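Of the protein chains in this complex, one is absent; all others appear in place.
For clarity, chains are labelled A, B and C in written order, and residue numbers in each chain start from 1.
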Amino acid sequence: MQVLYFAWLRERIGIPKEQIETNAATVAELVEELRGREERYALAFSDMASVKVAVDQELVDMDAPLKDVREVAFFPPMTGG
Amino acid sequence: MQVLYFAWLRERIGIPKEQIETNAATVAELVEELRGREERYALAFSDMASVKVAVDQELVDMDAPLKDVREVAFFPPMTGG
Amino acid sequence: MAVRVQADDFDIGAEIAAMAAGRKDIGAIVTFSGLVRDMANGQPITTMALEHYPGMTEKALEKIEAEANKRWDLQASLIIHRYGPLDAGANIVLVATASPHRQAAFESAEFIMDYLKSRAPFWKKESGAAGGNWVDARDADETAINRWDQTSKA
Partner (left out) sequence: MAVRVQADDFDIGAEIAAMAAGRKDIGAIVTFSGLVRDMANGQPITTMALEHYPGMTEKALEKIEAEANKRWDLQASLIIHRYGPLDAGANIVLVATASPHRQAAFESAEFIMDYLKSRAPFWKKESGAAGGNWVDARDADETAINRWDQTSKA
(Lines give C-alpha, C1' and ligand atoms only; values in the text may rest on other atoms or scores of the structure.)
Protein backbone atom coordinates (compact mmCIF):
# COMPACT_ATOMS: atom_id res chain seq x y z
CA MET A 1 0.00 0.00 0.00
CA GLN A 2 1.03 3.60 -0.54
CA VAL A 3 1.95 5.47 2.66
CA LEU A 4 2.12 9.30 2.61
CA TYR A 5 3.62 11.74 5.09
CA PHE A 6 2.86 15.45 5.32
CA ALA A 7 4.28 18.55 7.01
CA TRP A 8 6.70 17.82 9.87
CA LEU A 9 6.04 14.08 9.64
CA ARG A 10 7.34 14.26 6.07
CA GLU A 11 10.34 16.26 7.22
CA ARG A 12 11.20 13.91 10.10
CA ILE A 13 10.81 10.76 8.04
CA GLY A 14 12.58 12.42 5.11
CA ILE A 15 10.32 11.24 2.29
CA PRO A 16 6.85 12.29 1.11
CA LYS A 17 5.66 8.75 0.39
CA GLU A 18 6.66 5.13 0.07
CA GLN A 19 5.25 1.76 -0.98
CA ILE A 20 4.91 -0.57 2.02
CA GLU A 21 4.01 -4.28 2.12
CA THR A 22 2.62 -5.08 5.54
CA ASN A 23 0.53 -7.60 7.41
CA ALA A 24 -0.60 -4.98 9.90
CA ALA A 25 -4.34 -5.34 10.48
CA THR A 26 -4.87 -1.80 11.74
CA VAL A 27 -3.31 1.64 11.44
CA ALA A 28 -2.02 1.30 15.02
CA GLU A 29 -0.22 -1.94 14.09
CA LEU A 30 1.31 -0.23 11.05
CA VAL A 31 2.57 2.61 13.24
CA GLU A 32 4.18 0.05 15.62
CA GLU A 33 5.85 -1.65 12.66
CA LEU A 34 7.20 1.67 11.32
CA ARG A 35 8.43 2.74 14.76
CA GLY A 36 10.49 -0.45 14.94
CA ARG A 37 12.15 0.22 11.60
CA GLU A 38 14.38 3.21 12.17
CA GLU A 39 14.97 6.10 14.55
CA ARG A 40 13.43 8.67 12.16
CA TYR A 41 10.11 6.79 12.21
CA ALA A 42 10.27 6.38 16.00
CA LEU A 43 10.82 10.15 16.27
CA ALA A 44 8.02 11.01 13.85
CA PHE A 45 5.55 8.78 15.72
CA SER A 46 6.76 9.63 19.26
CA ASP A 47 3.74 11.77 20.14
CA MET A 48 0.65 10.19 18.65
CA ALA A 49 -1.57 12.93 20.16
CA SER A 50 -0.33 15.18 17.36
CA VAL A 51 -0.60 12.68 14.54
CA LYS A 52 -3.73 12.24 12.43
CA VAL A 53 -4.34 9.53 9.87
CA ALA A 54 -6.41 9.21 6.71
CA VAL A 55 -7.18 5.91 5.02
CA ASP A 56 -8.04 6.17 1.33
CA GLN A 57 -8.34 9.94 1.87
CA GLU A 58 -10.86 9.76 4.72
CA LEU A 59 -9.95 10.75 8.28
CA VAL A 60 -10.07 7.70 10.57
CA ASP A 61 -9.03 6.63 14.07
CA MET A 62 -5.79 4.77 14.76
CA ASP A 63 -7.68 1.49 15.25
CA ALA A 64 -9.07 1.59 11.68
CA PRO A 65 -8.58 -1.66 9.73
CA LEU A 66 -6.18 -1.79 6.76
CA LYS A 67 -7.86 -4.57 4.78
CA ASP A 68 -8.14 -3.61 1.06
CA VAL A 69 -6.71 -0.17 1.76
CA ARG A 70 -4.74 1.46 -1.07
CA GLU A 71 -3.49 4.63 0.62
CA VAL A 72 -2.63 5.60 4.20
CA ALA A 73 -1.55 9.15 5.07
CA PHE A 74 -0.05 10.46 8.30
CA PHE A 75 0.00 14.16 9.16
CA PRO A 76 -0.23 16.70 11.99
CA PRO A 77 -3.58 18.28 12.93
CA MET A 78 -4.76 20.30 9.95
CA THR A 79 -4.45 24.08 9.78
CA GLY A 80 -6.45 25.17 6.74
CA GLY A 81 -8.21 28.43 6.08
CA MET B 1 -39.15 74.17 13.61
CA GLN B 2 -38.66 72.04 10.54
CA VAL B 3 -40.86 68.92 10.40
CA LEU B 4 -39.98 66.11 7.97
CA TYR B 5 -42.01 63.13 6.76
CA PHE B 6 -40.64 60.01 5.11
CA ALA B 7 -41.94 57.00 3.18
CA TRP B 8 -45.72 56.43 3.51
CA LEU B 9 -46.03 59.25 6.06
CA ARG B 10 -44.71 61.60 3.40
CA GLU B 11 -47.15 60.14 0.86
CA ARG B 12 -50.17 60.40 3.16
CA ILE B 13 -49.40 63.93 4.30
CA GLY B 14 -48.47 64.89 0.76
CA ILE B 15 -45.31 66.92 1.49
CA PRO B 16 -41.76 65.94 2.47
CA LYS B 17 -41.35 68.77 4.98
CA GLU B 18 -42.81 71.95 6.38
CA GLN B 19 -41.99 74.77 8.79
CA ILE B 20 -44.21 74.63 11.88
CA GLU B 21 -44.58 77.13 14.71
CA THR B 22 -45.88 75.33 17.76
CA ASN B 23 -46.15 75.58 21.51
CA ALA B 24 -46.19 71.78 21.88
CA ALA B 25 -43.88 70.77 24.73
CA THR B 26 -43.36 67.18 23.53
CA VAL B 27 -43.46 65.17 20.33
CA ALA B 28 -46.75 63.59 21.47
CA GLU B 29 -48.31 67.04 21.84
CA LEU B 30 -47.10 67.99 18.37
CA VAL B 31 -48.68 64.83 16.93
CA GLU B 32 -52.00 65.73 18.63
CA GLU B 33 -51.83 69.23 17.15
CA LEU B 34 -51.13 67.88 13.64
CA ARG B 35 -53.92 65.32 13.91
CA GLY B 36 -56.37 68.11 14.64
CA ARG B 37 -55.34 70.08 11.57
CA GLU B 38 -56.55 68.03 8.62
CA GLU B 39 -57.73 64.55 7.69
CA ARG B 40 -54.42 63.67 5.94
CA TYR B 41 -52.51 64.23 9.19
CA ALA B 42 -55.10 62.26 11.19
CA LEU B 43 -54.71 59.39 8.70
CA ALA B 44 -50.89 59.50 8.76
CA PHE B 45 -50.84 59.44 12.55
CA SER B 46 -53.71 56.97 13.03
CA ASP B 47 -51.51 54.05 14.07
CA MET B 48 -48.69 55.36 16.23
CA ALA B 49 -47.30 51.81 16.72
CA SER B 50 -45.88 52.13 13.20
CA VAL B 51 -44.57 55.67 13.50
CA LYS B 52 -41.05 56.48 14.68
CA VAL B 53 -39.70 59.91 15.45
CA ALA B 54 -36.28 61.53 15.38
CA VAL B 55 -35.49 64.85 17.04
CA ASP B 56 -32.48 66.68 15.60
CA GLN B 57 -31.61 63.42 13.78
CA GLU B 58 -31.60 61.20 16.88
CA LEU B 59 -34.25 58.53 17.45
CA VAL B 60 -36.37 59.42 20.49
CA ASP B 61 -39.60 58.37 22.20
CA MET B 62 -42.91 60.17 21.62
CA ASP B 63 -42.67 61.88 25.01
CA ALA B 64 -39.38 63.60 24.09
CA PRO B 65 -39.36 67.37 24.80
CA LEU B 66 -39.29 69.86 21.92
CA LYS B 67 -37.52 72.74 23.67
CA ASP B 68 -34.75 74.21 21.43
CA VAL B 69 -35.37 71.53 18.80
CA ARG B 70 -34.62 72.52 15.19
CA GLU B 71 -35.80 69.41 13.32
CA VAL B 72 -38.42 66.73 13.96
CA ALA B 73 -38.85 63.79 11.58
CA PHE B 74 -41.66 61.24 11.42
CA PHE B 75 -41.27 57.95 9.57
CA PRO B 76 -42.22 54.25 9.57
CA PRO B 77 -39.94 51.66 11.19
CA MET B 78 -36.67 51.64 9.25
CA THR B 79 -35.84 48.97 6.68
CA GLY B 80 -32.20 49.47 5.78
CA GLY B 81 -29.65 46.96 4.57
CA MET C 1 -13.41 53.52 9.13
CA ALA C 2 -15.56 54.84 6.35
CA VAL C 3 -19.24 55.39 5.62
CA ARG C 4 -20.66 56.32 2.21
CA VAL C 5 -24.27 57.00 1.28
CA GLN C 6 -24.59 57.22 -2.48
CA ALA C 7 -26.86 56.72 -5.49
CA ASP C 8 -24.03 55.16 -7.51
CA ASP C 9 -23.16 51.49 -7.61
CA PHE C 10 -20.00 50.19 -5.92
CA ASP C 11 -17.27 47.74 -6.93
CA ILE C 12 -16.78 45.15 -4.19
CA GLY C 13 -13.43 43.92 -5.51
CA ALA C 14 -12.05 47.46 -5.68
CA GLU C 15 -13.29 48.25 -2.17
CA ILE C 16 -11.67 45.15 -0.67
CA ALA C 17 -8.44 45.83 -2.56
CA ALA C 18 -8.40 49.40 -1.24
CA MET C 19 -9.00 48.13 2.29
CA ALA C 20 -6.03 45.75 2.16
CA ALA C 21 -3.73 47.92 0.01
CA GLY C 22 -0.20 48.33 1.33
CA ARG C 23 -0.76 46.37 4.51
CA LYS C 24 0.23 42.87 5.54
CA ASP C 25 -1.23 42.68 9.02
CA ILE C 26 -4.81 41.79 8.05
CA GLY C 27 -5.76 38.18 8.65
CA ALA C 28 -9.41 38.18 7.63
CA ILE C 29 -11.79 40.29 5.56
CA VAL C 30 -15.52 39.64 5.62
CA THR C 31 -17.89 41.31 3.19
CA PHE C 32 -21.65 41.35 3.09
CA SER C 33 -23.44 42.57 0.01
CA GLY C 34 -27.19 42.97 -0.14
CA LEU C 35 -29.02 42.91 -3.46
CA VAL C 36 -32.50 43.74 -4.75
CA ARG C 37 -34.43 40.49 -5.16
CA ASP C 38 -36.85 40.05 -8.04
CA MET C 39 -39.54 38.53 -5.82
CA ALA C 40 -41.16 39.73 -2.59
CA ASN C 41 -43.97 37.89 -0.82
CA GLY C 42 -44.55 35.87 -3.96
CA GLN C 43 -44.93 38.97 -6.16
CA PRO C 44 -42.47 39.84 -8.94
CA ILE C 45 -40.49 43.02 -8.30
CA THR C 46 -38.90 45.11 -11.04
CA THR C 47 -37.53 48.06 -9.05
CA MET C 48 -37.02 49.18 -5.50
CA ALA C 49 -37.02 52.84 -4.50
CA LEU C 50 -34.77 53.47 -1.52
CA GLU C 51 -35.62 56.61 0.40
CA HIS C 52 -33.41 57.88 3.21
CA TYR C 53 -32.99 60.79 5.61
CA PRO C 54 -29.90 62.74 4.45
CA GLY C 55 -27.87 63.86 7.42
CA MET C 56 -29.35 61.42 9.90
CA THR C 57 -28.39 58.46 7.69
CA GLU C 58 -24.68 59.30 7.77
CA LYS C 59 -24.82 59.87 11.53
CA ALA C 60 -26.61 56.56 12.13
CA LEU C 61 -24.15 54.61 9.99
CA GLU C 62 -21.15 56.26 11.66
CA LYS C 63 -22.57 55.43 15.06
CA ILE C 64 -23.10 51.78 14.13
CA GLU C 65 -19.61 51.54 12.64
CA ALA C 66 -18.03 53.19 15.70
CA GLU C 67 -19.84 50.77 18.01
CA ALA C 68 -18.56 47.80 15.97
CA ASN C 69 -15.01 49.15 16.20
CA LYS C 70 -15.41 49.54 19.95
CA ARG C 71 -16.61 45.97 20.39
CA TRP C 72 -14.18 44.19 18.09
CA ASP C 73 -10.50 44.49 17.20
CA LEU C 74 -10.94 45.79 13.65
CA GLN C 75 -8.18 46.99 11.33
CA ALA C 76 -10.63 48.53 8.87
CA SER C 77 -14.35 48.82 8.29
CA LEU C 78 -16.56 50.12 5.52
CA ILE C 79 -20.26 50.71 5.04
CA ILE C 80 -21.65 51.75 1.65
CA HIS C 81 -25.41 52.15 1.33
CA ARG C 82 -27.16 53.17 -1.86
CA TYR C 83 -30.39 55.15 -2.25
CA GLY C 84 -32.68 56.01 -5.13
CA PRO C 85 -34.32 53.72 -7.69
CA LEU C 86 -32.63 50.31 -7.96
CA ASP C 87 -33.44 47.52 -10.42
CA ALA C 88 -33.85 43.89 -9.37
CA GLY C 89 -30.38 42.34 -9.13
CA ALA C 90 -28.73 45.65 -8.20
CA ASN C 91 -26.45 46.14 -5.19
CA ILE C 92 -28.02 47.86 -2.17
CA VAL C 93 -25.43 47.72 0.56
CA LEU C 94 -21.84 46.68 1.19
CA VAL C 95 -20.36 46.07 4.61
CA ALA C 96 -16.71 45.04 4.93
CA THR C 97 -14.66 44.42 8.05
CA ALA C 98 -10.99 43.49 8.44
CA SER C 99 -9.37 41.99 11.51
CA PRO C 100 -6.41 39.84 12.53
CA HIS C 101 -8.96 37.15 13.46
CA ARG C 102 -11.84 35.61 11.53
CA GLN C 103 -14.33 35.60 14.38
CA ALA C 104 -14.05 39.35 14.91
CA ALA C 105 -14.46 40.01 11.18
CA PHE C 106 -17.56 37.80 10.94
CA GLU C 107 -19.24 39.01 14.11
CA SER C 108 -18.68 42.70 13.46
CA ALA C 109 -20.06 42.43 9.90
CA GLU C 110 -23.17 40.68 11.24
CA PHE C 111 -23.52 43.26 13.99
CA ILE C 112 -23.34 46.13 11.50
CA MET C 113 -25.92 44.48 9.21
CA ASP C 114 -28.30 43.78 12.10
CA TYR C 115 -28.21 47.41 13.18
CA LEU C 116 -28.43 48.73 9.62
CA LYS C 117 -31.66 46.81 9.12
CA SER C 118 -33.61 48.58 11.83
CA ARG C 119 -31.55 51.56 13.00
CA ALA C 120 -30.50 53.28 9.78
CA PRO C 121 -33.17 55.61 8.33
CA PHE C 122 -33.88 53.87 5.03
CA TRP C 123 -37.26 52.88 3.63
CA LYS C 124 -37.90 50.60 0.68
CA LYS C 125 -40.73 50.77 -1.78
CA GLU C 126 -40.96 47.76 -4.05
CA SER C 127 -42.63 48.12 -7.43
CA GLY C 128 -43.82 45.47 -9.85
CA ALA C 129 -46.78 44.79 -12.12
CA ALA C 130 -48.97 44.71 -8.98
CA GLY C 131 -48.05 48.32 -8.09
CA GLY C 132 -45.92 49.82 -5.36
CA ASN C 133 -45.61 48.63 -1.78
CA TRP C 134 -43.64 49.94 1.17
CA VAL C 135 -41.61 47.12 2.73
CA ASP C 136 -42.69 46.48 6.32
CA ALA C 137 -40.08 46.22 9.04
CA ARG C 138 -39.70 42.59 10.10
CA ASP C 139 -40.04 41.54 13.73
CA ALA C 140 -37.10 39.22 13.07
CA ASP C 141 -34.89 42.21 12.28
CA GLU C 142 -35.79 43.87 15.56
CA THR C 143 -35.17 40.58 17.37
CA ALA C 144 -31.79 40.14 15.66
CA ILE C 145 -30.53 43.21 17.48
CA ASN C 146 -31.28 41.72 20.88
CA ARG C 147 -28.63 39.05 20.51
CA TRP C 148 -25.98 41.76 20.74
CA ASP C 149 -27.30 42.39 24.27
CA GLN C 150 -29.26 45.24 25.75
CA THR C 151 -26.31 47.45 26.65
CA SER C 152 -25.54 48.53 23.07
CA LYS C 153 -25.77 52.22 22.33
CA ALA C 154 -25.64 51.86 18.55
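Please note the rule applied: a contact is a pair of C-beta atoms (placed from the backbone, for glycine too) under 8 Å apart; a residue touches a chain by one contact, two chains touch by 3 or more.
If you're wondering where the values come from, they're calculated on a predicted model, not measured in any experiment.
K.L.:
I'd like to know which visible chains would be in contact with the absent chain if the whole complex were considered.
P.N.:
Counting the whole assembly, the omitted chain is in touch with A, C.
K.L.:
Taking the entire complex into account, which one of C:Ile16, C:Ala49 or C:Ala66 touches the absent chain?
P.N.:
Of these options, the touching residue for the absent chain is C:Ile16.
K.L.:
Residues of chain C in contact with the chain that isn't shown?
P.N.:
11-14, 16-17, 20, 23-39, 88-89, 100, 102-103, 105-106, 109-110, 113, 144
K.L.:
Which positions on chain A touch the chain that was left off?
P.N.:
With respect to the unshown chain, the touching residues of chain A are 4, 6-8, 10, 54, 57-59, 73, 75-81.
Please note the rule applied: only the chains that are shown with their structure count from here on.
K.L.:
Between chain A and chain C, what is the separation of their C-alpha centroids in Å?
P.N.:
48
K.L.:
Can you check how far apart chain A and chain B are, centre to centre, with Cα atoms defining each centre and the answer in Å?
P.N.:
72
K.L.:
Can you check how far apart chain B and chain C are, centre to centre, with Cα atoms defining each centre and the answer in Å?
P.N.:
The separation of the two C-alpha centroids amounts to 26 Å.
K.L.:
Check each residue of chain C and list the ones that touch at least two other chains.
P.N.:
none
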